[in-house]
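All protein chains of the complex are present and in place, except for one that has been dropped.
Right, subunit A next:
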C-alpha cells in the first residue's frame, strides 16, 4: 500500500455501456502497486481533477482493469481517458471478498448495476478454482438491457456449458428483450445453492443490498456468510480522515466488504 500515487498508463479502454468504461492500466515506470485481490480497491487520481475509489474489475498479469461509470467530474475525466494517458494509483485498499473463506461451499454472487464490476474478479477466481467450491452462481440485475455490464461475457456464461449458473434480469425491458424482468432477488429461485452451505457475495445500490441480504437470510444463509460491499465517501484510503466512517467502522480499512451480521444494523440507521 502506498500513500503517494504511483503513475500508471492507460493501455486500452473499452466502452461497456453508454456511460461506463473499462480502463486497463499498467505501471508507467518501474514502480507498481502490490497485488490486488478481488473486492479491494484503488484510489484513482485523474491528474488535475481529483481522486476517487474504484474497485478492480479484472486482475491481469501486470495489468489492472477498473470499470468506471461517469457520474461526476472525476469519473467523467477517467471515462474520457485514452490509451497512453496517465493516472495516479494508490492502493490496494480494503478488505476484499476473501473467496478462500468460502472454500467448500456453494458460491452465490448477486450484483446490481455497476456493482457487477467489483464482483467480476471474484467470479473469475471462483471459475479458476472449480474444485475449491460448490457450484458458482451469478445473478445480475440492471436497469435496462443496454445497461448490462460485460454483456458478451454474461451472455456466454448464461448460454451454459460451464459450471457457472448465470442469470440476468432488468427493471425496464426493451421491446426486443427476451430475458427476465424484475428484481434480482427473483432469480434466486432458479439458482443452485444449498443455503446451509453457501457463501453469498452482494454488491449494488444499498437498498438492493438490504433486500437481497434479508432474502438470503430468510432462505437460511447465516448472516456472516452474506458478504456485502458498502460504499461511503472514501478519501484518504488509510483510515485517517474519517469520511468513510460507518458506525464504528472505517470502510476504507474495515470494508468495503463486511458481513451482513455487522452491516445489518448499521444500514438501518439514517445519516450514519
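Observations
Here, contacts are C-beta pairs under 8 Å (C-beta built on N, C-alpha and C of every residue); 3 or more make two chains touch, one makes a residue touch a chain; residues count from 1.
Simple rule for what comes next: contacts and distances are computed from a predicted model.
Missing chain, UniProt protein name: "Cyclic nucleotide-binding domain-containing protein", from among "ABC transporter permease", "histidine kinase", "Beta-ketoacyl-[acyl-carrier-protein] synthase family protein" or "Cyclic nucleotide-binding domain-containing protein". Within the full complex, the residue among A:33, A:142 or A:202 touching the omitted chain is A:142. The chain omitted from view is touched by exactly one of A:204, A:237 or A:255, namely A:204. Screening A:22, A:57, A:95 or A:169 against the full complex identifies A:169 as the residue touching the chain left out. Touching the missing chain, out of A:151, A:183 or A:266, is residue A:183.
Mapped onto subunit A, the footprint of the missing chain covers residues 19, 69, 71, 112-114, 141-143, 147, 169, 171, 173, 175, 177-183, 185-195, 204-205, 207-208, 211, 219.
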